[in-house]
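Input: a single structure, listed below in structure tokens.
Here is chain A:
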Amino acid sequence: MTSAPAVEFQGIDKNFSGVPVLRAVTFSVAAGRTLGLVGENGAGKSTLMNILGGNLRSDHGRMVLAGQPYAPGHPTDASRRGVAFIHQDLNLFSNLTIAENIFLTSFPRLGGAPWIAQRRLHTRTTQLLHDVGLDLAPDTPVERLSTGECQLVEIARALSVDARLIILDEPTTSLSARETDALFALLRRLQAQGIALIYISHILEHVRQLCHDVVVLRDGAVVAQGTIATFSTAALISAMVGRSLTQLYPTRHGAATGEMALEVKAVSQPGIVRAIDFTVRRGEVVGMFGLMGAGRSELARILFGLEPHASGEISIAGQPLAHADARRRIEHGLAFVSDDRRHDGLCLHASIADNLALVSLRSHARGKFKLIDRTGWQRAISRIREAVRLTAKANDDQPVQTLSGGNQQKVALGKWLLMSPAVLILDEPTRGVDVGAKFDLYQLMLDLADRGSGLLVISSEIEELIGICDRILVMSQGEIRGNFRRTEFNRETLLTAALPRETQT
Partner candidate 1 sequence: MTHPMKFFLRVCLLAACTGLVGCQKSETTSAGTAGAKPLTIGVAFETLQTEYWVAGFEAIKADLKKRGHTMLEAVSDGDTNRQFDQVKNFITRKVDGIILVPKDAKTCLPIIKAANAANVPIVLFNRPADKSDAKSVAVVADNFALTRETVAYLVSEAKKAGRKHKAAILIGDLGDINAIGRRDGFDAAIKGSESVVEVVARIPTEWNQEKAQAGLVNALQASPDINFIFTSSDFLLPSIVSALKTAGKYHQIGMPGHVILGGFDGDATAYQLLKDGYLDATGVQDVYFEAAQCIQAVIDLRAGRTVPDLIRDPGFVIHQANLQQKAAQMWGAQMSKK
Partner candidate 2 sequence: MSDAATARSWRATAARVLFSDYFVLWLCVVYVAVVAPFTPGFLTLENAGNLLATLLPLFVVALGQTLVLITGGIDLSVTSIIGLCSITGALAMNDDTGWLARSPMAMPVGAGVMLAAGALVGGFNGTAITRFRMPPFIVTLASMMGVSGAAVWLTQSKTINRLPDAFNALGGKTTIALVIALVVGISVHVMLSRSMFGRWLYAVGHNARTARVSGVPVNGVILGAYICSGVLAAVAAILYTGQAETGSPVLGQRILLDVIGATVIGGTSLFGGRGKVLWTLFGVLFLKLVDNSLNLLSLSLFTLTIVKGVVILLAALLDSLRTRLGPADR
């Protein structure tokens, strides 16, 4: 690569109220190459990308974009200079059509008049959708699209403004394996067209598959960089964490007891799940694997009483629950960590203490007026904090929002600890969580199981299920398609079981 780098960071420094978050960050990305940017949450990746995108300004240092000095004052400066962002939380308007989303700020006009050139809009969108390999009509409303398809629409939007540098932030977290493959194929085509990519992800296999180069950030500084081939995965992890992790998963000590924790019999809800039958014993860790749209999250919500089911029976600790609401199920010993942390798991603006105490509040209420026993409450909170190994830097009154993803997840899980649930359902418990925190979360889950809770862990990551579960159920098309014991665990078998029937070969 002899041409000028697509983007160059030269000694970028950034402080937030006196705390350095970026320190002399220097690296470059060549046109037509993909750079993997990895690091734990809080390492400074988002801050750096915000500076690149014009949301923040660096205190020192400069950026060079395609040979020209680059100092965006505003996000529009970035898009005008051909820098496009594909965010983890997709920024699409679900009520608008694909075409409207792509051209929201740059509708093709009829001459200079404020009328939209419908036909041109249609043909340009069709072309862009073809480029990203999406076979959909331009006037499809975005709300009908899957997450993977939305991702592709975002990329189409980037292409529509002739982006020369595309930044992807955790693009695969909510994609199925097939969608991931399609995305990677598209990204490789973009590389071939000379577009530079910065790919941010916790999933190191994906970084390895896709990227040419890698930069590791830790505590705001570049601690390692080079072509990806020169790093082993273990080396990447130890660079990120700052110590070498000898194992990714904690050792399992306990085992399932005979006592039944959760029994699901023939649960059906038309169009969502069909004839679901399974059990979780006390002390058992049961995994549930499946592709996006297999009905796992929907099943979890049905089990917790957040969504209705037409038929079937659910019992917790031997007690049948007819159609009790979530509150009654909690009283029966059911706990649930949703995959949607922001909406179902946490009160983001409320303090750590309030979040941790929410579930067990009732046990601290005293007297006729249900006044809270403050000392007991305080003691309980510090006990949970210790148990979940929450970062010591945060104080109890701090809003949960200020915590990193991993620590937020610890709070979301921690609030259930005090009730010692009979069954804990976890939906994607480690999504968006960095490597170090993942280990803590696994440890926490296994500890719970050892103390007699039954766990149902829903995940799209086969590796982690194999790492921590006693048994894995595979779901596909709303049905359970397999039940594998530890000795039968095998990536290929599990994946095959998870594939929808008609595409099975």
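Quick note on the criterion: a contact is a pair of C-beta atoms (placed from the backbone, for glycine too) under 8 Å apart; a residue touches a chain by one contact, two chains touch by 3 or more; residues count from 1.
Keep in mind how these were chosen: all candidates are chains of the complex that A comes from, given by their letters.
Not measured: the values here are computed from a predicted model.
Chemist: Tell me which of 1 or 2 touches chain A in this complex.
Modeler: Of the listed options 1 or 2, chain A touches just 2.
Chemist: Show which residues of chain A lie in contact with candidate 2 when the two form their complex.
Modeler: 16-18, 304, 306, 326-327, 330-331, 336, 338, 343-350, 354, 357-359, 361-362, 364-365, 369-372, 374, 398-399, 401-402, 415
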